[in-house]
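Data first, discussion second: the structure below is written as C-alpha cells.
Removed from the display is one protein chain of the complex; every other protein chain stays in position.
Let's look at chain A:
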C-alpha cells in the first residue's frame, strides 16, 4: 500500500462518536445532542425520505405487501414492475454487472429528457454502488502506474476529499487549480492554464476533475463557464471527469444546472465527437438523500470502444450494485407523474425539501456574514456551506501548540463546546493561510436554526477568547 499520507485521519469523527456515546450514557454537556452536519447526509441530519420511494422498496423487499390495500395502487404496480425486472423476481438475486437493463434504459431516458432531447446510449451507462465507486473505477483505467512521468489529474481547490483520496491511492499526482473565492468560487480558465503549466516536468496530466454544482464550494457553473472548460479540455487533450451529484440542488437566482453532456453536444464538432467525458450522479443527494443505499451511475461519452470493453470486464468482477439502490435510481429517474395517486404527496415532499434548502441557504448566508471574522459568498447550489474563518494570530498560535491545523482546532472546539460537528477546511483544500469550515445545509429548519444559534454563540466566545 503506498501513497497514503500519515495523517490523523478520522480523529474528529471519532471524537464526535465518543461525545454521542457519552450523551447516550447520560453525561451532562452544554447540549442534549450533537448536530452532525459533517457529511452531505440528508437523513442523518433529520430530513425525511420520500414516501413513494420507501413504499416501493418495502413492497419489493416483502412482496406480500403488493396485495396490501394500505399501499397506493401506483406503489404496488411499480413494485411489481421492478420485481419483474429482477432475476427470479427477487431483489436478492444478482443483476447484470452494469445494472438491471431496464433501469439503465430508464437512466438514459432521464438524461435525454434532462438534456433537451440529446440522446443518451444505455451501453455507455454503468450503475455502481455509489458514485465514488464509479469514479475510482474510471480513475483506475486512466492512471497508468507504470508510466513515466506519472499520471496527473487536475483537481479543484477546494475539493471533495474522497475523490482526491482515490486519485492519490491509485498513484496519480494531483494538480490543484484554485477556485476564486472572491468571485463566489468561480472556475477560471486562466487558473486552469496556470495549473497545467505548473505540471510541466512534474507529471503528465491526462484528466480534469470538475464538480458542478460544487462541493464544498457552493457555486453553479454558467453555461459559458462549462463551455470554456470543455474547450480547454479539448485544446489541452484532457479527459473530463465531472461530478454532477448536486444537479438537483440549485438555489441561486439566475442559476441553472446545465450538464456537461448537453453542453458538449450543443457545442457541435469538433468538440462533441472528441472530448472524452465521464459524468457521475447518484441517489445520495438531491431529494432522495438515500446515501445508505449506495447507488450511482456514470455516463461515458466518446470513449474508445476497445477501452469500453475493459471497463465492462472490470465492472463485472465487482458483481453488481445493491438491487434496492438500483430500484431507488429508477424511482429517481422515473418518478410519479401528475395523475398518479402518489403524485400529490410526492410533489409536496419535494417542494418541502426544496423550500427548506432555499430557506437554510439564506439563513446561513445571513447569519455567517453577520458575525465578525466569518464570511461566505451566497450559496448558489450544492449541499454545503464553506464559510471563511478569519482567525486571529492568537488562535492560530494555540492551534500550532496543540499540533492541530487552525481550522481543525476551531472545529474541535465547536464540537466539544457547541455540539456541532463540522469539517475543517484543510481536509478539502484551501489557499495557504486561509481557513474554512464545511457543513451540510440540508437539515430541518428548526435544526438549522439551532445550529446557527450554537455556531453564533460559540463563534463570538471563541473570537473573544483569542482576541
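Here is the rule we go by: contacts are C-beta pairs under 8 Å (C-beta built on N, C-alpha and C of every residue); 3 or more make two chains touch, one makes a residue touch a chain; residues count from 1.
We adopt the following convention: contacts and distances are computed from a predicted model.
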| item | value |
| --- | --- |
| Name of the absent chain as recorded in UniProt (options "Proteasome subunit alpha type", "Nicalin", "Ubiquitin-like-conjugating enzyme ATG10" or "alanine transaminase") | "alanine transaminase" |
| Residue among A:143, A:391 or A:463 touching the omitted chain | A:143 |
| Selected residue (touches chain absent from view) among A:46, A:341 or A:378 | A:46 |
| Hidden-chain contact residue, picked from the options A:183, A:223, A:316 or A:348 | A:316 |
| Options A:239, A:297 or A:458, residue touching the unrepresented chain | A:239 |
| Residues of chain A (touch criterion as defined above) contacting the omitted chain | 1-2, 4, 9-10, 13, 17, 36, 39, 41-49, 54-55, 57-59, 61-62, 65, 70, 86-88, 90-97, 129-130, 132-133, 136, 140-147, 162, 165-166, 169, 206-207, 237-239, 270, 274, 276, 288-294, 302-304, 306-307, 310, 313-314, 316-325 |
